[in-house]
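Here is the structure we will look at, set down as structure tokens.
All protein chains of the complex are present and in place, except for one that has been dropped.
Labels run A, B and C following the written order; every chain starts at residue 1.
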Amino acid sequence: MIRKIIAFLVVFYFGYILYSFIAVNFPFGERPLKGVAAHYVDKGIEEEGATNIVTSIVTLYRGFDTLGEVTVLFLAATGLGLLLAGMKEEEKEKPEPTLIMETTTRYLFPLVLLFGTYIFIHGHLTPGGGFPAGVVIATGYFMMFIAQKQFKPSEYLLSATESFAGTLYVIMGLLGLALAFSFLANVMPLGVPNTVFSAGIIPVIYIIIGFKVGSEMTGILAHLKEA
Amino acid sequence: MNNLILFMGFGLSLVLVVATFVVWLSKDLLVAILGSAVVSLVASIFFLILQAPDVAITEAAIGAGLTTGILLYAMKKAGRYEDD
Amino acid sequence: MNGGLLFYGSSVFLMVMGIFIAITGKHLIKILLGIDLFDVGLNLLIISFGYVNGGTAPIFSKYPHIFKNVVDPVPQALVLTAIVIGVAEMAMGLAIVMKIKEKFGTCNIAKLKELKW
Partner (left out) sequence: MPYEIYGLTVYVYVGLIMLGVLFSLVRFVAGPSAPDRVVATDILTTITTVVLVVLALFFKRQIYLDVALVYAVLAFTAVVAIARFLEGGL
């Protein structure tokens, strides 16, 4: 008990120091845009063609960073599969899912996948993009896992999708290096802003990221289900 | 920032504080997981108030089902109550 | 009563409570929940640094008409990927917890003698 009180006091003291430092040095909402942020906002549409500035930062301006984070995601999924490889599910009598759940999820599943597709195709026009779209697709698969008795996505197909998407991402980057002398450069025509077929390689990269994140998250869920 | 939005934000921060205390104090891990889901809900609203819809949509997609699912799969294996 | 108290206060409170739960929790899953709370608080803090008074989101959905006052897009781009990474890391941690439960039969850190050094 006394250790808990001491920990509480110490942690809240540091929190108080952090709060007062932030509140004095960074007044809320009074920092004007300058430097790279102002450049991205002013010139972003002319240079990359996407009306969603956050999208063009994630995929092109800081695209190398995103490649690294996708690699971290891949490592986490692989490590989880490695850790849970030898574990066996204990045989137990499970109650069957009711008819309502089974039928509803069977009809809802393609619609959820369609919704995920909508999110990553319109990533450069509306909020969204590859990362949330992949998570939406994985949530659709999770819905099937809990509501259907015999539902098992093919392990081979999942890992093949993941590896293929990762390789394609690197190839898109190298294409920019070959044609425009910088990794992940926008080599395709920009088109008219605010239409679906615009913004060069941004929709292509977001489609790749959507497939990759979706298959990785589904793989994580499938491994955890079987453990 | 508008006064109406501030009023709503302070009301929702009460939810945030209560949910955090539920995560801390509950002995039942299922209730703690529910508390963390509520924190994720309020964080998504805060991201939209701060004009970050991209982040809000990601937090919504994560918090709406995936985190709860992963934690439930682990909790099935690790036991529901804190004592064992 | 201003936005700074609300958003900075909420995020610092979340971070503090997350660390507190992580260092005083007894069950391994509860420790991971504390780390998750810390994650959410940190993301909220980074996003609140980028807010500009009266600004709107950096999405020019009515393209030829451009919004003059927008918020900082760089913190949003950083946090967007960090959220998904956080969930994958938590899944990895939970896999380790399941392995510990299988090997030692308990998840309570008071009973896990093998973790002491």
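We adopt the following convention: a residue touches a chain if its C-beta (ideal position, glycine included) is under 8 Å from a C-beta of that chain, and two chains touch if they have at least 3 such contacts.
Keep in mind it's a predicted model, so treat the numbers as computed, not measured.
Within the whole complex, touches from the chain that is not shown fall on A, B, C. Note on the undisplayed chain: of the listed residues A:54, A:84 or A:136, the one touching it is A:136. Note on the undisplayed chain: of the listed residues A:147, A:185 or A:201, the one touching it is A:147. By the touch rule set out above, chain C reaches the unshown chain at residues 56-57, 59, 61.
In the full complex, the hidden chain is touched by chain A at residues 92, 94-97, 101, 112, 115, 119, 126-128, 132, 136, 139, 142-143, 146-147.
What chain B contributes to its contact with the hidden chain is residues 2, 4-5, 7-8, 11-12, 14-15, 18-19, 22, 28, 30-31, 34, 37-38, 41-42, 44-45, 48-49, 51, 53, 56-57, 60-61, 64-65, 68-69, 72-73, 75-76.
What we mean here is this: only the chains that are shown with their structure count from here on.
The geometric centre of chain A is 15 Å away from that of chain C, both derived from CA atoms. Distance from the chain A centre to the chain B centre is 19 Å, each centre being the mean of its Cα atoms.
Contacts with at least two other chains are made by residues 1, 53-54, 58, 62, 66, 70, 73-74, 77 of chain B.
Of all residues in chain A, those touching 2 or more other chains are 29, 52, 54, 127, 129, 131, 135, 217, 220, 224, 227, listed in ascending order.
Chain B contributes residues 1, 6, 9-10, 13, 16-17, 20, 23-24, 29, 32-33, 36, 39-40, 43, 46-47, 50-55, 58-59, 62, 66-67, 70-71, 73-75, 77-79, 82-84 to its touches with chain C in the complex. Chain B makes touch with chain A in their complex at residues 1, 53-54, 56-58, 60-62, 64-66, 69-70, 73-74, 77.
Those residues of chain C that touch chain A in the shared complex are 2-5, 7-9, 12-13, 15-16, 19-20, 23-24, 45, 48-49, 51-53, 57-61, 63, 70, 72-74, 76-78, 80-85, 87-89, 91-92, 94-96, 98-99, 102.
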